[in-house]
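A single protein chain has been omitted from the complex, and every remaining protein chain is retained in its original position.
Should a chain be cited, it is by its letter among A and B, assigned in written order, with residues numbered from 1 in that chain.
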Amino acid sequence: MEIITLDTNQKHELIDITSKVNSVVKESKVKEGVCFLYVPHATAALTINENADPNIKTDIIKAVNKMVPEHDNYLHDSIDNNAAAHIKSTLIGVSEHIPISNGGLQLGTWQSLMFVEMDGPRSSRKIIVEIIDKR
Amino acid sequence: MEIITLDTNQKHELIDITSKVNSVVKESKVKEGVCFLYVPHATAALTINENADPNIKTDIIKAVNKMVPEHDNYLHDSIDNNAAAHIKSTLIGVSEHIPISNGGLQLGTWQSLMFVEMDGPRSSRKIIVEIIDKR
Partner (left out) sequence: MEIITLDTNQKHELIDITSKVNSVVKESKVKEGVCFLYVPHATAALTINENADPNIKTDIIKAVNKMVPEHDNYLHDSIDNNAAAHIKSTLIGVSEHIPISNGGLQLGTWQSLMFVEMDGPRSSRKIIVEIIDKR
């Protein structure tokens, strides 16, 4: 198990972590298997999408924020003012996997792996990477 | 493979199954690996989110029900009046994984694993737990 640690700078932000995860895969020397990614936070998520046009990150954030308004009489907001981030974490999800073949992640041409911050800025956000060898 | 069985009591309900899954992990004696959770139902789902404030469960249900209205001229409603539950199952998803390290699930401090009932009450809802040892 390896842990990638990130500081985030915005309230809402998608951060490309593909190269960091690629490094973990290379170091593992696993040729065929599956790479499991996991975010141990309840107001963040993981997504796999295009980052060749970085505007897609902005489009995703805006669209998701429209679907889940920042405030809408959420009960949790009286305790910690971030219910919307929790709801969006459930929609986008905290676990993803990517197959490994020939020692590399089998991401599509237009795919990057991105950490989704929805209650930033935060220090020490974590992504857990576990790799299982097919053998 | 282990199966956790649940009866649900509400139409819409999040049920915390963290302790049940923890027991399966302990019994497996796996120290390093991944725990795979799967719901074999088309009107339910799985999510990982905060349950320290149980109001978050209510906020999630309300927000998702607003995004997917209970009735909206869905074609399936003429056969079985639960199209909204099917749509929400696709949005939230039926498969999740959580890494295992030092013999324990690597859930974050604020994370619980929850079964999402969206067409209850139902008896004998199932969650399939499979654990793969990293070795």
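Here, contacts are C-beta pairs under 8 Å (C-beta built on N, C-alpha and C of every residue); 3 or more make two chains touch, one makes a residue touch a chain.
Owing to the predicted nature of the structure, the values given are computational and were not obtained by experimental measurement.
S.K.: Write down which of A:Ser23, A:Ser78 or A:Gln106 is the residue touching the left-out chain.
M.R.: A:Gln106
S.K.: Considering the whole complex rather than only what is displayed, give the residues of chain B touching the chain that is not shown.
M.R.: Counting only chain B, the missing chain is touched by 1, 36, 38-42, 67-68, 72, 74-76, 79-80, 83, 86-87, 89-91, 93-95, 97, 126, 128, 130, 132.
S.K.: If the hidden chain were put back, which residues of chain A would touch it?
M.R.: 32-34, 47-50, 53, 55-56, 58-60, 62-64, 66-67, 91-93, 96-99, 101, 106-111, 132, 134
One rule holds in what follows: only the chains that are shown with their structure count from here on.
S.K.: What whole-number Å value describes the gap between the mean CA coordinates of chain A and chain B?
M.R.: About 20 Å, centre to centre.
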